[in-house]
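What follows is one structure encoded as structure tokens, with my remarks underneath.
Part of the complex only, each chain left as placed.
The chains carry the letters A and B, assigned in the order they are written, with residues numbered from 1 in each.
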């Protein structure tokens, strides 16, 4: 008799994100969002970017609004980024770190959502280890509540995708002539998916996904991407190289990659290997880094690295998304 | 030589709650509070209730005040509700989730209270698994500090009681002709006690407490209530039915109720059983629900259910109580 929670992941999630006027109401995935909408979000975000040491960008555009960070999966950085984004727009921010196990004790996730909705939470920022949760929630909330995906299983992490796009645009201008290489555990990476989808929509010249064969994406998943299992070949003439965080637990189980040293030897991004990329190529990483595993420590701190700039752009992108969805849904 | 903490529960707690002018200074229990005071709090709370989708009620009446949520017992919903209530009145809110075990490590609860008092915390919202703690604290704080009980063992949960009263009033108007049935683990329920006490003070027509015999209240505890162990009889012609959350751990130990299915069969509130109640009867639950155990899932989502409205009223009631005690104690 207990309601069983299923989180279907096959529907058209993209349409669910827009209201009748085509405005962004939820941010669940970058897949299927129009180029104009992505560019508009990047433009908005750019306005919140200030130089280090300058006064922090802020406004009161979310005064009177409540943002709840509902993290069913632990996170320090993404939670802090959304927390600051909300506060710098004048919102009341409610941080809820919810142990997923409490969901199994009889309270369905929808009951928790309905509770927050009844408390007049305007925006729910949801991070969850199960695929489909953000869209499942978005399908059930009232039309004055907005859902933002802050990390969904291995499926999607759209604000990370947006901050990657913004960082690339700041350094490289347009996307048409760029070659972007994403390196690491593509199969399990929500970052690779969201950033890859966004790059495709913005018309990136070439998207490369580089990984050990066992960590490659499913055949046909991103048909617009070129797959590589040889790092050197994949890096050649790239404009942008994105190293993904690898779970250390996973390394020991990889065919032919018995340990950390072997992983770095085969797939670690180093200053030396960056010589294969285009002059002026930038290195990115979603953080937190495993220095010496997926990225050489010296490289991470070199001028080619734009990793901390990604973090700064993260706050700006989240401010832009928060403003956008609040404008769209509009309480009376 | 170590001071031993005792939390006496037998004193007249009701008097402790009022200042010399009869204004509410602490909220520890609904028991013994005058009808006028309860009605006044409900009237205040009603002003903070807005329609879903409307702008959230807020003010700056607590600007410059500090509210500390001191939760010795874990809670997501009640803590969030007090957190939002404080922020929407402009207060600074300090959230302290304190592991009770640290209390055993040598710091008495009073030392923690004196510490917060010295930091000029105006209101301490206390939740504790031990009976007597909120009153014990209230007896020791200075006269410019207010204590609000956010859940006390099995004894009292006064803001839950108030939000139940407000919800009933919104739907049924006056209490005199109403029959209200509370169903479940009455013996261990602070909700049943607070809501029952409040209903009695407001002159409810008939209060029914329905439970398996082993979960009935002590004889004479609520002499104004009628006790039932047969659900059908208890529901007959009720205007309001409140299902209580049952601890799953407890079910297995009940005489004659070996499992969840049996509990639902005997004491679960269902659409079918609600046919016994009056037409237009409402169903309530303090949350979080065990769907399919104490309440049928379909019923919880039906028009008869006012459960999410209870949640909304919870924020309003807490705002009203915060305003009231701050006005009463008054820093200079």
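Quick notes
As a convention for this text, contacts are C-beta pairs under 8 Å (C-beta built on N, C-alpha and C of every residue); 3 or more make two chains touch, one makes a residue touch a chain.
Keep in mind the model is a prediction, meaning the values are calculated, not measured.
This structure file defines a homomeric complex of 3 copies, of which 2 are shown in place.
Convention: only the chains that are shown with their structure count from here on.
Our note on geometry: chain A versus chain B, Cα centroid distance of 40 Å, whole angstroms. Across the interface of their complex, chain A is touched by residues 50, 52-56, 58, 76-77, 80-81, 83-84, 87-88, 248, 261, 264, 287-293, 296-297, 308-312, 314-315 of chain B. Put simply, chain A touches chain B in their complex at residues 1-3, 64-66, 68, 92, 94, 96, 98, 102, 105-108, 111-112, 114-120, 142-144, 331-332.
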